[in-house]
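Reading through the structure tokens given below for one structure.
The complex is shown incomplete by one protein chain, all other protein chains being positioned as in the whole.
Then we have chain A:
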């Protein structure tokens, strides 16, 4: 069956395929990058640009192709990064302009739009350099025009466009001497070919290798970097940089005044601390992953630009030794088959202990996140897609994430049910109430009921002086928060904890669960357990090592 007409919905799908395919191959595109400046970031830049375009499209999917095109152009412009990213945004700006009034388009319109995109892109430059993405786009558009007059089959047209784009890409070294010298094809051109290949794959329903892969995340990049390290470091003693350090810098304008932030400069500067370096940034946050021998200095460096959040430092020598030992003792286990289940459970947690806790009670996917680092809608959608299930329950465990989870529900293909849990204890309670043998509605009701029965409290410290809910709080005081409201504050953490527990526990209470944060000491835990046992002899106490940051304790009382 041939496709002769494309509407907004199909075009949106084409964009997603193109974006995904480029994303999957971004690293390869990076490796080709020698022109105009050999800094190896073309793939990353193009990927970030088109992902921004795709995101905008995803939020405004509709049948009118002109409007979808406009969303794409807007998203691309907003997210344009690097030379090739800007060119890409221009190509599709022209493309979209050409189809803006059209409800649907056919081969002739499509070819015309490609052509118009190329014209727009060429206009924005004084001296177009041939042998780049511009040339590839131009050749492909010319071919499209030629073919469009002979066929009305979009698939045939796109096939020819891809073929010509590839041929043109092969010719780029003949046009641009620097490419020939290094022996590569143009990176931007290659990026565009990947986008077109994605378009084609959508049209003929073909499976491109890895087309379903989600957008390259920091995690994946980190994994690749780690993998590289594993290959090179065979002996524990050979590990030159012993600490795997990951953190985010939340850029602060006042600090940027004296230290303007520039991603490349930052990458250069920080590279002297170690290897396996990854730096990803947007306007607000810089994510850094580095293997270093002096993690402290790396952090100090990062701090020059803003506040550090979500830090993680691991001793790789120790890890390596324990991996070696494990490999000696445990035989390799077969990967269990991912079989489709009826229900999937997705939850959000902060801290490895809480993650383990959730996994132990049946969560399929645990998204890292919580206060100060809310996962995006996209993170949640990705997590949902990882669940091999038709129906997925999502537990946001944070007031601020509920909305994102609801958005994820709207865009996800699977049936998604959001249980609006506002904190970890509620999430745990709701998840424990889950029964795989009953219908969705019934599950939902019992889970929400269970969630409402839990009283939750948290102990954290104040970051500044404030007055709230009739309490005067000084910086570094410990605050007890009960169900979102600050109820106690004290200089002493033990006192604050006890006061909070006094408010939470009443005669109907049966179980108190304590999630110990990464900043809380064992003695303190013992002291609190003792306090509960002395004062409330009927109550059972359970302690878990939640390892959550920021919150010294999370209490739940049932």
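Points worth noting:
Note that a residue touches a chain if its C-beta (ideal position, glycine included) is under 8 Å from a C-beta of that chain, and two chains touch if they have at least 3 such contacts; residues count from 1.
Just so we're on the same page, contacts and distances are computed from a predicted model.
This figure omits one chain of the complex; the name its UniProt record holds, of "4Fe-4S ferredoxin iron-sulfur binding domain-containing protein HmcB", "Fe-S oxidoreductase", "Asp23/Gls24 family envelope stress response protein" or "glutamate synthase (NADPH)", is "Asp23/Gls24 family envelope stress response protein". Screening A:47, A:83, A:421 or A:513 against the full complex identifies A:83 as the residue touching the chain left out. Here one chain is not drawn; of A:129, A:495 or A:529, the residue touching it is A:129.
Taking the complete complex into account, residues 36-37, 39, 77-78, 80-83, 85-87, 89-90, 93, 97, 116, 119-120, 123-127, 129, 264 of chain A touch the chain not shown.
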